[in-house]
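Starting off with a structure, shown below.
Excluded from the complex is one protein chain; the other protein chains are retained at their positions.
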């Protein structure tokens, strides 16, 4: 189930729990799957120097980012025996408590999904040009850096 | 967020995608969380000697199982910096494509959720007395063994 | 002593019951397993573990009179 053309991974605004639930629902017709593993990135209300993050405003170098997501996807299908893989990332404002990243892998057997999901999430963090402006409650901001 | 008394992990029948979506939704008020990791076990329509599994009928030594789930939960909170952890397992009939196990861990940071989730799922598979009768389309059956 | 024994999954199919109480004079788990092998001949070919008071025990363990369970291979998830 790989495809050659990069898909658009980005969604405007937060990723809703309904969207995630529905995505799980759609996999119930795929009866060769025995294990799903889902990673969700959620915006934290971090306190930094006494100020609290209220949202992150995500931007991206979209063409390059979608190309990188595509390469990560192809590499993961190459390395791991996966039945499906889905990646969604937010652009624009995502408030604290809302979800900005949804990675979903499925396989006949469980051992592979753990390895695959961690591989994909770490690759996204390291290789995909997405930028996050952490907006504080007083509307000042700072730029997020992945650790 | 550990508690001393074992909770009942078991649910009658499959775990619905709505239930999972709603569980994700409820975590959006917990703004110290940065990463969720979810494992879902789904019943496979395995073909064995030309017959196809149509469902698994789960039974358990319930008191011991809930005690084991509790011990796994306590051990995971001890080992990993988790904000929350939820485990649900089906009893009774779960059809091919339906979900029989839902494990949900959340933490401020991502690295810990991968390790914690795999630890918990492997412990469940190894230590919890749950039994699965694989029912074929012709209503014959065999007993499932975890690999 | 009177011992309550629970059977699960494949083992309950072999014994054709999920629970029974036995008057028993042995002292170890091993003694009990031997008695059950005599009572249920086809139990000999089956793979199972024993829990006493909801903890897995080995065959040398002393019988305490608490609840005993015969557990076939686990298949959770």
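Letters A, B and C mark the chains as written, and numbering starts fresh at 1 in each.
Here is the rule we use: a residue touches a chain if its C-beta (ideal position, glycine included) is under 8 Å from a C-beta of that chain, and two chains touch if they have at least 3 such contacts.
In this text the structure is predicted, and so the values were computed from the model without any measurement.
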Name every displayed chain that the left-out chain is in contact with. A
Using the touch definition from the top, which of A:21, A:41 or A:97 touches the missing chain? A:41
On chain A, residues whose C-beta touches the chain left out of the figure: 41, 59-61, 63-65, 67, 89, 100-101, 121, 124-133, 143-146
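Just so we're on the same page, only the chains that are shown with their structure count from here on.
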Quick one: report the Å distance separating chain A from chain B, using the average Cα coordinate of each chain. 23
Between chain B and chain C, centroid-to-centroid distance (C-alpha), Å: 27
Send over the residues of chain A in touch with two or more other chains. 110
Hey, what residues on chain C touch two or more of the other chains? 77
